[in-house]
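All protein chains of the complex are present and in place, except for one that has been dropped.
Just so it is clear, A, B and C label the chains in written order, and each chain counts residues from 1 on its own.
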């Protein structure tokens, strides 16, 4: 499409990686610490599960000015050497890990790697965000017509151009003005020469927390990134809040019209790390509780409760505890799998899931096995796992899924297939069970999921407490660009 | 020391990696399949836990002759591209993954990466081995005096030079003659233009299995490497056996004087993958059984049984099941840790275990926690984990270790610190408990371990069924080179 | 200064490379040929002497859109593999080789490598230019104030932003409008999806030629780039002309107010390749003629005329022919010198000119030697060469310089030291002779140089036929940004 696209393509993902949802980004920022880049690198390493394709760091130092480094690949492989860190001096810095852009599924180009930087008349600013702008295409078109030159296919660049065209006298003012023009889900971390800025969209779809590290402050997508550097959780940045952090402390702004929050419920199910705290709740404990609910909603006689590693493990522990059926590692994950094979040969591509998972045949043989997995997307991996389990001699295979059927794509920063690729978009639970060829298949109910995250009465259908569009098809923010391209919203009949 | 040493040094391991034992090698070979290199790469990927520093593959094709590729780093990063695989044509191939040489703890040089190749008057042969020759230094000295030129610091090269000097008329004959001169633990996989050869030392210290894949045959250190390519386990190569595999089938030779076998018991505890089968027993099930034995031998009142991931998991499941105390993931492992940070900056080095593990604070807080780990080597990691758990607010910390105290170094292919670095070499269980600062610390007994691996009566002190030198100090093969360098064998008094 | 600066720095030049003037760029474009990228790569290879630090190519293909590749280093090392060329499909393409930016003497950043690309509402365009805009800093400041985001430190980017803000309905219209706002010396090559565009500034300071290749057309800085691909020279693009080339042919526009041309006379002396044709004159023949003039103006009794390789060779041949003194290779150049040593160790840096040149001692010994060089910049290399020649036993050393004293910096696309670093800015010919310690030193006169390039009556002082600001201090275009920064123009007294 655009120039430079050929230059630095991302490595392809493995085919069987297609059958999972991927958070698209993680953000991190720190101010008031020596060698900020080191802390940013560690924070991004802790957030690596939110984006494995590329990472970027920007820092500022009064003498050296703004400096940045962007690399394809893991944080640990690219951002931990003296050689790189010493090119990033300063006591303030932000960083970003990413999976892929909404517009560029084929791979990440280096020029799309955040943070983005803009030089304004009052100085420079760097911006990174987690989420997705639902009106980015429209904004982009308008900005180009007025003479902005885009360098990337990333929607984050819209924010920079909107800031450049703002008449605001300070960078935070310009950011407020810019963000009032964008729609969608976003948790932004930004920096100027002296300020660290964090913003969450009005609904607070994506997470962002504020922490304290000695005399400095930290912003991060998840609390696990505070833990790794020994920072203390202060609070979440609130939906619709902008925090501006300087050496003097934290100022709170409210640039947007207040609205009831709609945090992404899938963060609890899958995206966030189990050792993170979301909305005051332990992710691990929520997932274990999902397993408990699932055991209550969908019991079955069996000999073994077995997680599909690694994401199904907490729910499997909960299911086993509630049901009294023994817990066991019936599937073993190859810990050296990493993100991907580089240019795998055809023979290796066809190995699929066997490269990553092996059945513990001695444990499985002759048993009635309950497999607990986090979700079913296309169903291709589920089929392969079922085959492996049966090949190993299991007597019965029962799938229990720790989320409701994923029937709708996400437009708020999660990489999902098109709607018709989602198994649940066109099959009932029974049809999926037959399609996968298992003895039983049960998803947790939407109410059961809400109970597990702490809503004792389940989902409020009038005013849902979370964004659950991927399950319910009820989109709290109109996906304007997608509708423009022809996406059909849920009708009253559905 | 020698030339070329400066050329290609291995990456340094992280400091906290020092506090674990490492299997030094894994071997794999295949004959009678199209594109053998692809299968070797997959097999080595499944054996990656046995050696992460480097890997090598040799194949033979009637037209292209012998070809090899050797790389530092993971199999998945180096041996899966078309570009590499097409340089390795042929229907026969062998491969090797390695951790480090006995003589070269500072890192692996490329020239030390197996398989080794030798051109003899009757043709070429490639050799790879898992284990350690206990008289390699003596052999090397003699061979140099007679005019052999060594290219590496690997003891495997002795085998090649002994073969070169043999008067045997076939390569298997020369290998027999060579192996009769070496002492130590070795599972060898070798190939000529037409033959795949596997040998285990007379005591069968290290594992080696034989499998069938269509019309072809496979040799591998562990059964998990058969699973990944869909091969079927035929049997283990027996202690003291040499198998010579051609298109026609498998010939069995017995080059050595028969002796009772002494398989490495630590393979059950830690080295092998939980989904492998050793001596007909599931490694996962053995480890779970160790947890059961440990719960019987060393019960304690507590609220949570928590594995130290990942190796403590099966024993923790067993301990929880036997004790009735809930099982939970109190420690979460960063799956993006990989082998190492490349040239970590000082600040990052000091992060130590926090880069790899995080405590699930919400789960741990206020609980009496039983931590189940596989072993205690230097004790440094155990101390750090204890501190993390207490910082997270645990009420009590009880360590339960799935192996007896490791008090002696291994000279049979496992990388262990010098004896005085082993905590158990100079401390009793009580002293270690005080040193680590935990509420209790208990190791499984040696008899308990033997029971868990299926010896109902425990260890036979007259004629132990396994090699357990690291626990007992009873070395079934005299470590001649080490004694020459001053190592003190266990005295009657000890 | 700006973000990303740390990412990809250029390799440092060797110290003794400081003592030469460097053309900053070469441009090339082609339309109407299969696999345009191949031709662009060859053309840039032929223009490599105009810029060795980096190169970039953009092509367009109806299906693949615009694609680009930019690399640090030589064309031959980066743009000749299948792998790169196949990422650049299309029948239209442009390219650029560069030495360094005016604003960024420390090295070239990847983001400064041309061509630059902009997406406008009517489609994309790529732009590359050879020259220097003398009001770029002012334009940049204004554009930033109005909301443009700059991605590079290159003055070429101003052109793209001016085009983006133009209300013109076609890209050539926008380019005309943009170029009417810039001042300075520029030869621009640009492309849209269907058009190849070439422009020279009103004075025509930098060269640009138009050629024919089969049914296609070519634009190039010099004719040697036509020769390498077998294209035929049609004519020069004229000063102040814009040519727009499509499948149908060449349209000529005149966007600027007509002015008398002032082509850079130093292109004849040094920058252009000797096999190129400038203004209908052979560069080689002009240089030989300079030698002839020099022999007439500054004869001396000697035994040997010796060029300082390689640029002094044609003038030395002319001097020898005119004077009757034998010509010989008294200095031999190491053809493997290349652009630079990568990170040379201190010892090697200090070797200076000996790495590149060696004296042919047997030839020099006892002789009175006339050394013919192209220019004297700082004088450091001249001193070292003189020392080498005397060490080798020369009886006398006479320097003859094929250009007048370089006393003023160039602001039109040539990388010159600050004025006070130029030896001729503060020394007379006699002082320089004493400073260098040679037996005689003579520069060609400005009139002699004009005669050699074909102006039989020499320079017209009222209305000079060429730009000779570096010799005369008479700048045909006011260097506005430099004057703003404090540069002192020549006073009437000088």
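Note that in this section a residue touches a chain if its C-beta (ideal position, glycine included) is under 8 Å from a C-beta of that chain, and two chains touch if they have at least 3 such contacts.
Remember, predicted model here, so these are calculated numbers, not experimental data.
Under the touch definition stated at the start, the shown chains contacted by the missing one in the entire complex are B, C. When you scan B:88, B:199 or B:480 for touch with the missing chain, the hit is B:88.
Only one of C:114, C:166, C:261 or C:313 touches the absent chain when the whole complex is considered: C:313.
Where chain C meets the missing chain, the touching residues are 35, 38, 41-42, 45-46, 48-49, 52, 74-77, 80-83, 85, 224, 227-228, 230, 273-275, 277, 281-282, 284-285, 288, 310, 313-314, 317, 321, 326-329, 332, 334-338, 341-345, 347-348, 351, 354-355, 358-363.
Listed here are the chain B residues that touch the chain not shown: 1-7, 58, 65-70, 87-88, 115, 117-121, 124, 126, 144-151, 160-161, 164-166.
Going forward, only the chains that are shown with their structure count from here on.
Both chain A and chain C are touched by no common chain.
Per-chain Cα centroids separate chain A from chain C by 50 Å. Per-chain Cα centroids separate chain A from chain B by 37 Å.
Of all residues in chain B, none touches two or more other chains.
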